[in-house]
Structure formats: structure tokens, C-alpha cells
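Let me begin by presenting the structure, written as C-alpha cells, before commenting on it.
Missing here: one protein chain of the complex. Every other protein chain is in place.
== subunit A ==
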Amino acid sequence: MGNLGSGCAVLPRSLPTILILLSCVFGLSLGTELSFVTCGSVLKLLNIKHNVRLHSHDVRYGSGSGQQSVTGVTAVEDSNSYWSVRGTSDALCHRGTPVKCEQTIRLTHVNTGRNLHSHYFASPLSSNQEVSAFGDEGEGDHLDEWTVLCGGSVWKREEAVRFRHKATDALLSVTGEQYGRPIHGQREVHAMSSPSQHSLWKAMEGIFMKPSENPMGSRDYSHLHTEF
């Protein structure tokens, strides 16, 4: 973790102070072993404004599409909040490759194998655009594709990012509406067309794949078509 000590605010006046400043800066950058999100990583996404994590479970919407529901939960330790970052069916993303800003990805719910999905159905509580979990064993359709919107060149773990649904241009958001039974207290997750504080998300707990060295002899086969 970075050491955000008060030493950073001290103006460099002499060598020791400069050294402190330098070590402060290095401390910040060395505080983590991997500062960006990579393909193959499994993570929890926190909605910054409402402090809930993106979540799904084997409960279907009672209206709209009737597909598996996606909600926001307040609990930190819930294994149903893990999502796998994957490329699309057209553009594979190799394990450990950093996710670029403006890249299109799929988010697959680890426990149910369904992909974060949206379509032109109304969400049950706020009548925004419904967001569901769709597919089987990680394979759904083109409505599973989301574009990562971030500031720099790659998706940094510390950064607040947005997710734009590729087919409808709507942004993944939470505005605070809460469900009753049987998922009492969980917030509605939906998609909205205009960006706001409600559509900012951050990568939190998870298992992040570091880029790995390919074993000797690995080659790039992208120019070949398969013979099988």
C-alpha cells in the first residue's frame, strides 16, 4: 500500500528532505505489485457513489426479461461478487494482458458463468435500462460487450472507471433504489445514457493476473487459420 505520509507535502529544502520526498514517490509506486487490471483477472467492482459491489446470484428478475438479476450489495465478503475480465468472442485477450482504455471486454460472473448483459428492457424499480446476467459457461451474445472508459492508456486499479454497453451506449450505474424480499437491501443496478457520479466504478478485492513470460518457443499464430 502506498505510504501517503505528511512527508510528501514538505518542500525540498535540503538533501534529507529530497530523499524523503523521493522515497515517498517510490513508496507510492512500489506499494503495489500490479497497478493495472489484466485479462483473466477476477475482481469485485465497487460503485463509488453508493459503496456497493456488483453482484449476481441465481435469482431471476420478476419482470422485464426474466433473466438472472444483477444487483449491488453492501457486504465486502461475498463470493457472489466476483467477475472475470475477459476479451470478446471476436477479440481474445490473453491472460495477463493489461486492459486498455476504450477496449471492449466481457465481465463473466464467476459463480454462475453468466456474462454482464444489457438490452432494451425496463429495470424493475427505476425503469432505467435493465442489466442482467446472461449466457452459459461464459458464452452469451454480442449484448455482453462493454467498453471500459478510463483516463489514461490502461485500466488502473486505483482509478474510477465507467462501463459503456457497446450495443446501446448506456453506462452501468446505481442510483440507490433498494429491493425488498428475498434480496432485501440490495440495490438496483441498471444502465443509463448520461454519465454521472452514479456510473463510476473501481476495481477492489480479487485475484489479478500478472503478465507472464511465454515459455521458450511460443509464437504468434494470428496470421494462420486453424486446420482443424
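One rule holds in what follows: a contact is a pair of C-beta atoms (placed from the backbone, for glycine too) under 8 Å apart; a residue touches a chain by one contact, two chains touch by 3 or more; residues count from 1.
Going forward, contacts and distances are computed from a predicted model.
With the options "DnaJ homolog subfamily B member 11", "SKP1 component POZ domain-containing protein", "AP-3 complex subunit beta" or "Protein TRANSPORT INHIBITOR RESPONSE 1-like" in hand, the undepicted chain maps to the protein name "DnaJ homolog subfamily B member 11" (source: UniProt). For the options A:59, A:76 or A:91, the residue in contact with the chain missing from this view is A:76.
Summarising the interface, subunit A meets the missing chain with residues 1, 32-34, 40, 42, 76-79, 82, 84, 95-96, 110, 204-210, 212-219, 221, 224-228.
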